[in-house]
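Note that this complex is displayed minus one protein chain, with the remaining chains in position.
Coming up: chain A.
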Amino acid sequence: MSLHIGRPGLLTTIQDAGRPGYRQAGVSVGGPVDPRALRVANALVGNAPGTAALEITLLGPTIRFSTDHLLALTGADLSATLNGQPLPLNRAVAVRAGTELSFGRPKAGCRAYLAVAGGLAVPTVLGSRGTYLAAGIGGLAGRALRADDVLPVAAPGAVRQRQLLLARSPQLPRVAASWFADPALTPRPEVAPLLRAVPGPEYGQFTAASQRAFWAEEFRVTPASNRMGSRLAGPALLRSAYAPELLSAAVTFGTVQVPPGGQPIVLLADHQTTGGYPRLALVAATDWSRLAQVPPGGVLRFQEISLPEAQQLYMEQEQQLRQLERAVALRPM
């Protein structure tokens, strides 16, 4: 079982839950920039959370399926089609051998996730199949996909095998399963999202005007953004003249750090493990998806919430995701 890549797309990488546990060795956790979208995609095809799938950025690849597959596409709407027919998002879909998946114009969002039942069976490096571009490890030879790559797929479990039999119906090339994810878990990417964020450890060192500007003004995602961070352009955010010199310390996904020039960087999946810039705020984990889906040129704003609120949102979303994972496991096609 395998996926055959035609055009590779702009930046298509294999991602799973990443490699937590190696931060003290300087190794980024990595994983999907939109962790919720990957998790929903895996849940829809009955994969365990964190099974290896494709992260597709803006301009998607073309993929031919060597055998019948059960797949799900989540996250950005990048005009996906199966043999020319629109592919619905956020649904499990059975496809027959020989079907071609392709993408067109990005309509909403920036990153889509393609999960196939069984998962991509590339070797693990430091416990993960995910691609870590900066270190050149994981995924397929530590790099983004190229034309003519062939991605092995592990055999799905027995239940999914039976469901795939349905794919041998005359309705092909595709049959959508009857289940889909709770719309609350799969919102259509917004044009100018409001990202909830908690003030960071050095928030108090910024001038009152900069604090106000951070919550009130709009920021644009610049083309210098990548999987390490979203570089923003907006009003300059400055620390007060008396702010102390900072020593490098741990940073995490969602950290809004501000270099001396005053233009913030929001750290994403492949961020460095430590940083020495002031940490102005932290984007709530539930809003990493919104952040991940703003393409270069897009705008976003921030809304202040408290840490207890952020943790409450985190627990609620985790509850919803676990419910989805359990529900699909029990569902016939």
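The rule is short, and it goes like this: a contact is a pair of C-beta atoms (placed from the backbone, for glycine too) under 8 Å apart; a residue touches a chain by one contact, two chains touch by 3 or more; residues count from 1.
Going forward, contacts and distances are computed from a predicted model.
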Next item on the list: Consult the UniProt record of the chain that does not appear here and report its protein name from "Heme chaperone HemW", "5-oxoprolinase subunit PxpB", "NADH-quinone oxidoreductase subunit" or "Pyruvate dehydrogenase E1 component subunit beta".
Entry: "5-oxoprolinase subunit PxpB"
Next item on the list: Could you tell me which of A:66, A:252 or A:320 touches the chain that is not displayed?
Entry: A:252
Checklist line | Touch criterion as defined above, residue of A:20, A:98, A:260 or A:297 at the omitted chain | finding: A:20
Check: Which one, A:137, A:153 or A:221, makes contact with the chain that was left out?
Finding: A:137
Item checked: chain A residues touching the omitted chain (full complex) -> 20-28, 125-126, 134-135, 137, 198, 200-201, 244, 247-255, 272-274, 279, 282, 284-285, 307-308, 310-312, 314-315, 318
